[in-house]
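With one protein chain held back, the other chains of the complex are shown just where they sit.
Per-chain numbering from 1; labels A and B assigned in written order.
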Amino acid sequence: MKSKIFMMIMAMSLTFTVGTVSAAGDLHIYNWGNYTNPEMIEKFEKMHGVKVTLDGYDSNETMLAKVEQGGSGYDIVVPGDYMIAIMVKKGLLERVEPNKMSNFKNVDPKWVDVYWDEGRNYSIPYQWGTTNFTVDSTVYKGDVDTLALLFDPPAELKGRINMLKDMNDVINAGLRYLTYPRCNANKAQLKELNTMLVKAKANWRTMDYSVIEKLTSKDVDLSQSWNGAAMRARKDRPELVYSYPKEGFTGWMDNVAVLKGAPNLENAKLFINFMMTPEAAGMTSNLASYANGILGSEKYMREELTTAPEIVMPAGAPAPEFVPPCAQEVTDLYSKIWTNLNK
Amino acid sequence: MSDQPSANIQLSSSAVAEEKRLRNTRLGLLAPGILTIFCIGIMPLSIVLVYSFLEPGDFGGVSWVLSFDAYVQLLFEEDIFDETLSFTTDYLQIFLRSVSLGLFTTIACLLVGFPTAYFIATQPPARRNAWLFLITIPFWTNLLIRTYAMLLILRDQGIINLALIEIGLIDRAIPLLYTDFAVCLGLVYAYLPFMVLPIFASLEKLDFRLVEASYDLYATRFKVLKRIIIPLAKPGIAAGCILVLIPSLGAFITPALLGGGKSLMIGNLIELQFGQARNWPFGSAIALVLMVLVMLSLMTYLRYGTTRKGAPGHG
Partner (left out) sequence: MADIATTAPRKIIKGIDLKYQPGFSQITWFCIVVLYAPIAVLVLFSFNENRSVTVWTQFSLDWYAKAWENEGIQHAALVSLEVAFVAMVISTILATMAALVTTRTPPYRGMNIAVAVINQPLMVPEVVTAVATLIFFAIIKQATGISGIGYLIAAHTAFCIPFAYMPIRARLEDMDLSLEQAAADLYAPPFKVFRRVTLPLLMPGILAGAMLAFIVSLDDVIITLFVAGPGETTLPLYILGQIRRGVTPEINAVSTVFLGISVILVTFIFLFGKDKK
């Protein structure tokens, strides 16, 4: 009996320590789900002899929640633009200065001085895209370029709509539809937004991130979606058309960054440098179906990525709007609206 | 442990020492298990209690400032637009929905589970084991997978709709998925074995001579069921109800998958607070209210579902 207990204690302490001893060759990546090209990871592993673990999240906020409580153990995260701004402000990111690394010259100059990381001291571009919606053109045959389809849908789309379960995406779309500004603290306008959203919800079937699945399984005929997801869905359901609403839409960029206190800082820096190579960027785009921000990656990307309507915006479309994080009081108001919508 | 029943008062010192040794052995054997559960099960609950009286930290965690905001938020809403506190039923609605769903699920499980348990309990022993085996297997498969399979069956392009269209009963698919019905079905499906097994355990010990006696007295089959069998199975029924109700109250993955994400259950609400909404105190407060509901159910169970000695009837 005593020896059993002894062995038990040994086993438990071993499992605790195995986690803390960070082997020189590890890297822990925390990225959006289904967003990392496994071949690209393999390439990195072989190049540097590093063992990579990959875990997934489905929203910026989920990632932040996990990371904020400290001791998450992750080295690399891939936040969206506004989330980078928040994390920099909160001191959550390591100032690894990619602008001094050897591959920095590959970064497209128009993505260097961005509102969330001027001069790129914390992060580098990963993928960028737009958030709109995509709709089956055989179900709805009219003009797709209007947000009215989300908030005041015609009969054939009622009850066949999926919205992203993302506070910012839904609220910003609503604000654009009502032609009110973003980061809005005007209470009268927000009240109107609140009422409008609640009314519109009756026409939505689901509110879920699993956009591709819902579209390809025909659970819904219209879904709020990121452009790359729309493109991937179109593969299995060719009638889908991606919309560029005349009321305007959000542009976003996901960026690779290193967490402060990352257990494998040196490997993380190697990874950042690696991700600035055109080949790595091209491989990512091939998997996720979005544009990246690295020059020269086109020759590694699939042909269709350079011509698809989801990636290449048509001439008359309004410019995408990159929305910076709003003041705390605005976010609180938004949260109230969001909770009210979801109850 | 070979323990000799000691009915007499032991006066000799060796007997006292024996008693002491017995107690130490008991303590030694119980301690590790109790300690583990205490540390990982019970103590954290008290931390949740403490957290519910704090204020949320920026972007997650808590800041150590005493505040009743979390509890106030359950019942009162600061109106977005003019900052007056008004009574709100938002969260009460969510609680109500979860409780009704939990109760519906329990009742549905009972209606289907009791006959099933009875049937199996009254089979000859060899067949009985086979049936038990059959009923148990789905229990031991991953709930997530089974829920996903249910999704596949219920969706518009799923098996049920396709079959109905093939037969010609309907033209267009009936939206079965993403409804309260789907969620209820998913929960019943998940927890049915939890109802069947305790009732079976109770019924197995049933002395059918009582049944025979009532038939001798010309009772109808239904009356026998109502007056004899069900009351005797009460401990099992009560245990089954509790084993279904408690998880159903806190379920959130099944409702999220099958419900479409449009309406929140208590579990979803709690998850939201620890994820996107980043309001840990509020999440803790909700969790505690849920615990109170559970405690109430447990007390009801203990009062009505156990034998007078306080031990659950089915052991």
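Operating definition for what follows: a contact is a pair of C-beta atoms (placed from the backbone, for glycine too) under 8 Å apart; a residue touches a chain by one contact, two chains touch by 3 or more.
All values derive from a computational prediction rather than experimental measurement.
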| item | value |
| --- | --- |
| Displayed chains contacting the withheld chain | A, B |
| Sole residue of A:44, A:140, A:177 or A:209 that reaches the chain not shown, by the stated touch rule | A:209 |
| Among B:94, B:233 or B:246, residue touching the chain not depicted | B:246 |
| On chain B, residues whose C-beta touches the chain left out of the figure | 1-3, 5, 25-26, 29-30, 32-34, 36-45, 47-48, 51, 61, 112-113, 115-116, 118-122, 124-125, 128-129, 131-138, 140-146, 148-150, 152-153, 157-159, 162, 189, 192-193, 196, 204-209, 211-212, 215-216, 221, 225, 243, 246-247, 249-253, 257, 266-267, 270-271, 274, 280, 283-284, 287, 290-291, 294, 298, 310, 315 |
| Chain A residues touching the omitted chain (full complex) | 4, 8, 11-12, 15-20, 28, 30, 33-34, 38, 53-56, 58, 69-74, 208-210, 212-213, 216 |
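Here, only the chains that are shown with their structure count from here on.
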| item | value |
| --- | --- |
| Rounded Å distance, chain A centre to chain B centre (Cα mean) | 36 |
| Interface residues, chain B side, partner chain A - complex | 58-61, 77, 80-82, 90-91, 93-94, 155-157, 175, 177-178, 260-264, 272, 274-278 |
| Complex contacts: residues of chain A adjacent to chain B | 59, 61-62, 64-65, 68-69, 86, 90, 159, 165, 167, 187-188, 190-191, 194, 201, 204-208, 217-219, 333, 335-337, 339-340, 342-343 |
